[in-house]
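Shown here: the complex without one of its protein chains, the others still in place.
The block that comes next holds subunit A.
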Amino acid sequence: LALLPFPVSAAVEDAVTEFTGGTEPGEGGVELNAPEIAENGNTVPVEVSAPGASAILLLAAGNPEPVVATFNFGPMAGSQTASTRIRLAKTQDVIAIAKLEDGSFARTTKNVKVTIGGCGG
């Protein structure tokens, strides 16, 4: 994967602001499980969890497009937890931001070391 010209951190912050409406996320209330080392960046298992949350935004800060997915939980959700498999282009921070029951936001970050980048290249 070639390096792209735009500043990635700005893209991340734009996505966060769009999700939070500019509210500064706090600590605690959201969990992100991801491996410390992912041998294959094409398929990295991750789990997000935030009790009572209505939505969780998942970001890969070092990907060419940082937004990975937004999980919206409905009334029939048994828990506000979801697992999936994602692509990570290189070693980077994976970020989860949850919209909590009281309308506040929580943010957590986990660094994942990627052995073989998964940009589909």
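In this text, contacts are C-beta pairs under 8 Å (C-beta built on N, C-alpha and C of every residue); 3 or more make two chains touch, one makes a residue touch a chain; residues count from 1.
The working rule: contacts and distances are computed from a predicted model.
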| item | value |
| --- | --- |
| Per UniProt record, name of the chain withheld from view ["Sulfurtransferase", "Menaquinol:cytochrome c reductase iron-sulfur subunit", "Intermembrane phospholipid transport system permease protein MlaE" or "Thiosulfate oxidation carrier complex protein SoxZ"] | "Thiosulfate oxidation carrier complex protein SoxZ" |
| Residue ranges of subunit A at the interface with the undisplayed chain | 1, 42-44, 60, 63-65, 67-79, 81-89, 118-121 |
